[in-house]
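For this view, one protein chain was removed and the others were kept in their places.
On to chain A.
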Amino acid sequence: MLKVSIYRYNPETDSAPYMQDYELDTQGKDLMVLDVLELLKAQDPSLAFRRSCREGVCGSDGMNISGKNGLACIMPISQAAPKGKLVLRPLPGLPVIRDLVVDMEQFYTQYKKIEPYLQNSTPAPAIERLQSPEEREKLDGLYECILCACCSTACPSFWWNPDKFIGPAGLLQAYRFLADSRDTATDERLGKLDDPFSVFRCHGIQNCVNVCPKGLNPTRAIGHIRNMLITRAV
């Protein structure tokens, strides 16, 4: 039997959040955490969580799994609950809407700030803007981000200043456009990042790298942004 402890909170009926214990017969299978949640929801339909693709692509089911942020759909219980006890909480730092569902507004506001789209002031060519394989290679490790928010909600700097610090996910995407050979707004982009909060609240503790379910490295991207800012200013 798998013991599961889940953070429950329904603001309409509960005065405070609490942990609810469940037991589940996994029949010896190494289920994914999302499977466990689906089976428990069959027992208790009041349980709320987000999910969509169930294969680690959409980024809907980011949550805190036994103390570490991750995607429930690609996290096997053998890894998340090696001693038979699984603890599920919502992503830390963000306001809880209900149970494991958080309000992602602050996260998206920061993402919006970095203008996550290609900006090019030169006339568009007849067919498409070309890139050499080398230029394209620079985007590897950046474009794969699915915006699940596991990294930003594992970051103390983002917990303290979610309204000012862009956070690892937003900064990874900021660098994705700074590194893009087709983007001509590099200087304007850098100019908007040169305050004491947006980039520089990162103290390099690498919680983001530790939790990223896609194996990306936001700390390295932030280092690249910092180097670009230095090159521009020295």
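Definition applied: a contact is a pair of C-beta atoms (placed from the backbone, for glycine too) under 8 Å apart; a residue touches a chain by one contact, two chains touch by 3 or more; residues count from 1.
What we mean here is this: contacts and distances are computed from a predicted model.
Trainee: What is the protein name, per UniProt, of the chain that does not appear here: "Flavorubredoxin", "Succinate dehydrogenase hydrophobic membrane anchor subunit", "Maltose/maltodextrin import ATP-binding protein MalK" or "Sugar ABC transporter permease"?
Mentor: Hidden chain identified via UniProt as "Succinate dehydrogenase hydrophobic membrane anchor subunit".
Trainee: Based on the whole complex, identify which of A:M1, A:I127 or A:A233 touches the chain you can't see.
Mentor: Final answer for the missing-chain contact: A:A233.
Trainee: With the full complex in mind, choose from A:R51, A:K192 or A:R220 the residue touching the hidden chain.
Mentor: Only one listed residue reaches the unshown chain, and that is A:K192.
Trainee: Specify the residue from the set A:R54, A:K164, A:R182 or A:R220 that touches the hidden chain.
Mentor: Reading the full complex, the residue touching the unseen chain is A:K164.
Trainee: Considering the whole complex, not just the chains shown, which residues of chain A touch the missing one?
Mentor: Against the missing chain, chain A presents residues 113, 157, 160-164, 192-201, 226, 229-230, 233.
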